[in-house]
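Note that one protein chain of the assembly has been removed; the remaining protein chains are unaltered in position.
Chain nomenclature is as follows: A, B and C, assigned in order of appearance, with residue numbering initiated at 1 for each chain independently.
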Amino acid sequence: MSRYFDIDDIIMEDELSSVVFKVGANGVGLLDPSAETNRVEQGSKVELPFWLANELYLRQAVSVIVPQCFNQKTRREIQADAAYVDLRSRCPYFYELGCKVAPLIGDRTIGSFLLYAFMNRFKDVLSKAHSAAFAVAPRFLPLLTKEEMHLYEAARSSMTAFKKWRVGGSRFEKASILGKKKRSGE
Amino acid sequence: MAGQSDPSLSMFSAAEVEFLAEDEMVEIVPNLNMDTLNLICVNFIFFGYFLSLSQGDFGPFRPQMATSVPLWLAVALKKRGKCTIRCPQWMSVEKLTQVLEAERDSPAQFQPLPFHYVEISRLLFDNARDDIPDMYMARSLIEDIRDVRFHKFESGLEKISSSTHVVKLKNLSAMEVNIVRPFFVRALQAFAKHDSPQMIHHQQDAMSSRQAHPQDDGPRRDLRRR
Amino acid sequence: MASSSEGLGLGFGSEDVDPSIAMTTDVELLKRAWRNEKAAPEILQFQHELVQRSSEQVQLMEETVEDFEQNGADPLTVSVYQMDLDRMQFLLRSYLRIRLQKIVKYMIHISKSEAWSRLSEQEQKFSKRCMDDMEKHLNQSVLSRLPYGYQSILKQSISSEEDDMVPQPHLDTYVFCKSRTPLGALQIADGEDPMDVLADFLYLFHYKSIRSFVESGHVDLF
Partner (left out) sequence: MYGRRASQLLKELSTSEPGQLTSFNTDLFDQALKECNAHHLELQSLMRKIQEEELDVQTTRNAEHFGAVIHHLSLIRNKRCLMAYMYNRAVIIQSLRWKLGPVLPQEIQEKLNFSEEEYFKNYSAALESYASELELDLTVDMVPPKDPYIKVRVLDDIGDVLLSDQSPNLACHSIHFLKRTDAEQFISQGLMEELLG
């Protein structure tokens, strides 16, 4: 797994999915808040983080229910006005979770849905990253998923670096890790 | 550090792109006497010529005798008041005006400009302002050209899609590439991911997809020319 | 590979010059190696001879500058030679530095693959040392404090069939590049018509599809 140490990948796998246990499991009552004994009964519907849901699915111990952010309602909203859907509040890892969950729920349409959403949103990300970022950012940024934020940051920071270069100035700077403490002479 | 590139993006910093541009040749008119310099850091231009000079020889420098040197050397001499730099032809107001018009008239293509036009012009504006006729005009023309080109590129980006596999970029300059690279590469990766066979075609067995060795995946999306 | 030879007696048609032996200065070669190393996601072959020659040139130039200084040469001349030297040294240092960064990032993967032979002797030594240090660090803070069966730095647990913890370079990425010579028609994607790759155009390619051309010196990354 080349992403073993990847922070985003790890946090993404904390996203919850609803699963139905096809088997019973002893000694793990903590997973099911409604359980009265220290076990999860066969047929219980439980919310599990993706890292657990996925592995249990592969072992045929659970079936996975389509997460809300990929349901028909969200799809209709995206089709109506992709750029203005608040995807972050639905799932900050919308695309990543979509890619990983699609095989589990055997839904062929998730791939094209993600593609459609991404295609119709990424242009906005770009133009806002490069243009009047300050005016639109407060309204626009909170709608973005993590991946879209990374894209926005990629575009914005390379533009900022370019502008800084064009203005000129000192080529040597204090290491940013030292913080911006008082500088004598200022 | 300001000029340092981010290794995780395998990207060049603007200062590093400028560094590459500093090896481009410009003409200077010295006002001093200096012997031939035998330098190691030079561009070696061999297209169409047998070089009579041994590599890296510049000068001798004689007052009023024009000669070609790498930009970094020209700037160093200029800073010390030892030469004037001849403004390259493409930086004349007349030429730049033509380029700007052409850029505006052809929304689908970029006009030919030196690969390092952004960096060269900045270095000359900053260090040799008295050698550039109509400096302010030239500078604002370059800004406009860059802006028009950038927006052109931006609308071009909107056309990338999951079927984009190769992009051919005619006349895009070094600094322009550097600015769009992080966004462009990341967006293409995202497209590729959402359009991978595992996503579009139903995978037969989730277990088997885990064993697929990444090295063996050939390119699979269609080719699109722009 | 299609390669027309229209080179005239005078000069070189760029297309019939073998890019690996084309008349080019070492600085030019070093700049190319530096750009490629910076842009490629994986570690490339160490340029032994080039680095060797470049270091010698640096040394020679350092002596020249010193001589000039001692003989009271014109300060401007000294300064120009110093700048020339500085440019070469920057390239050399930056080239070696990018490699070290990649080595540290992918050291375990490199040590277990053919990429190991792409490192210089000193880089191999550095890599081994870094691996030991990292292993020791992770062992004493985490691994040795985990239950038996979960203490490997390579496998998540003894039931893992492969080394599923090892970071690997992300070859599935896109790179900007220019071909030094026309590459002719290339099959870029399966089931697609071959595409004519021309010299001196800037392309954005899938790294894997041009990887071998980078190795052979036909394609420069940017």
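Annotations
Just so we're on the same page, a residue touches a chain if its C-beta (ideal position, glycine included) is under 8 Å from a C-beta of that chain, and two chains touch if they have at least 3 such contacts.
Worth saying up front: this structure is predicted, and the values here are computed from it rather than measured.
For the chain that does not appear, the touching partners among the shown chains are A, B, C.
From the options A:Lys45, A:Arg139 or A:Lys174, the residue with contact to the chain not on display is A:Lys174. Annotation for chain A: contacts to the undisplayed chain at residues 4-8, 10-11, 13-14, 23-28, 30-31, 39, 49, 51-52, 55-56, 59, 61, 168-178, 181, 183-185.
Listed here are the chain C residues that touch the chain not shown: 55, 79, 82-83, 86-87, 89-90, 92-94, 96-97, 100, 104-105, 122-123, 125-126, 129-130, 133-134, 136-138, 140-142, 145-147, 150, 156-157, 159, 165. Residues 1-4, 13, 15-16, 18-19, 76, 79 are the ones on chain B that touch the missing chain.
Here, only the chains that are shown with their structure count from here on.
For the pair chain A and chain C, the distance between C-alpha centroids works out to 33 Å. Averaging Cα coordinates per chain places chain B and chain C 20 Å apart. Contact with two or more other chains is made by residues 181, 214 of chain B.
Annotation for chain C: residues touching 2 or more other chains are 168.
Interface of chain C with chain B (complex): residues 10-12, 14, 22-28, 31, 35, 38-41, 57, 61, 74, 76-77, 79-81, 83-85, 87-88, 90, 94, 98, 101, 168, 171-176, 188-190, 192-193, 195, 201-206, 208-209, 222.
Of all residues in chain A, those touching chain C in their complex are 1-2, 4-5. Chain A contributes residues 2, 57-58, 95, 98-99, 102-104, 106, 108, 110-112, 114-115, 118-119, 122-123, 126-127, 129-130, 147, 150-151, 154-155, 157-159, 161-162, 164-166, 168-173, 175 to its touches with chain B in the complex.
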